[in-house]
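Of the protein chains in this complex, all but one are displayed in their positions.
Presenting subunit A:
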Amino acid sequence: MDVNMLQNILLTIATASTPLLLAAIGELVVERSGVLNLGVEGMMVIGAVCGFAGAFITGSPWIGALAGILAGVLLSLLFGFLALSLATNQVATGLSLTLLGIGLSGMIGEDFVGRAGIRLPRLDLPVLSDLPLVGKLLFGQDPLFYVSIALTAAVMWFLFKTRTGLTLRSIGDNHKSAHALGINVLLYRYLAVMFGGACAGLAGAHLSLVYTPQWVENMTAGRGWIALALVVFASWRPWRVIGGAYLFGAVTIGQIHAQALGIPIPSQLMSALPYLATIVVLVLISRDRRLTVINTPASLAQPFVPDR
């Protein structure tokens, strides 16, 4: 294995992990505010189709990415209206959001199937991008890779270093007390849900503008669910989301390489490896029960009605 190949493998891993990280970091903020939005898959797939459509119609992948974000936000507002304003059951609402997203995206995307997509241009810096081993890895990736890392750092800072972040976490732990203190619980939660929608939409746009620049019905193929699982995996801690997303991506790509090398392990087992690895690590890190309990938002998925 030469240096170039190693770099290519790492690049493929980064591309496979980025949409998971984007969607998961958004959902992490949502859940930290005490809301469980199971509609990530639906918002992602809508983001994918609108991202593709935006790029295809205007010719600019950047407008496509914005369209993906906007579509995710719009769908998340629907969830917000039902689950927050009308205090419906969050699990059922989130599930139906996913179904809605998949159906709606199929309808919107009908005219875009099989059309050649437009890729978000990769970063290309003179000299730096051509450095051996790390050049392309650090300075030659698609823009959404940098966005995903920056976003994770920003969320980490926001949640644990700012007053607003502290307020958001307190709402997630006990919305009644927060309400009694005069905090506008619903406003915070709406904003968190919209942020989650924006991230899921962008993650979807990553699929249709970077990962595989085309529109294929149902192209998220369950990645929204994996993002949801990663939030639990990370025990609601942003830096662990990066670890989880890259572990999942690395095992996914690693098993493909192992297969292509002809290593005699049954391919079904190989395909299950990313999931198995994630479960194993989840079990290992949740051995410390106290830490898990501290990190879990205590009012997660409980409906909140201000006048109660």
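Definition applied: a contact is a pair of C-beta atoms (placed from the backbone, for glycine too) under 8 Å apart; a residue touches a chain by one contact, two chains touch by 3 or more; residues count from 1.
The rule is short, and it goes like this: contacts and distances are computed from a predicted model.
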item: Among "BMP family ABC transporter substrate-binding protein", "Alpha-D-ribose 1-methylphosphonate 5-phosphate C-P lyase", "Imelysin-like domain-containing protein" or "PEP-utilising enzyme mobile domain-containing protein", UniProt-listed name of the chain not shown; value: "BMP family ABC transporter substrate-binding protein"
item: Full-complex contact with the absent chain, from A:Asn37, A:Ser76, A:Thr98 or A:Gln141; value: A:Thr98
item: Touching residue (missing chain; options A:Phe81, A:Trp225 or A:Tyr246); value: A:Trp225
item: Sole contact to the chain not displayed, among A:Ser129, A:Asn174 or A:Thr212; value: A:Thr212
item: Hidden partner chain, residues of subunit A it touches; value: 5, 8-9, 12, 16, 95, 98-99, 102-103, 106, 109-110, 113-116, 207, 211-214, 216-219, 221-223, 225, 252-253, 256-257, 259-262, 264-268, 270-271
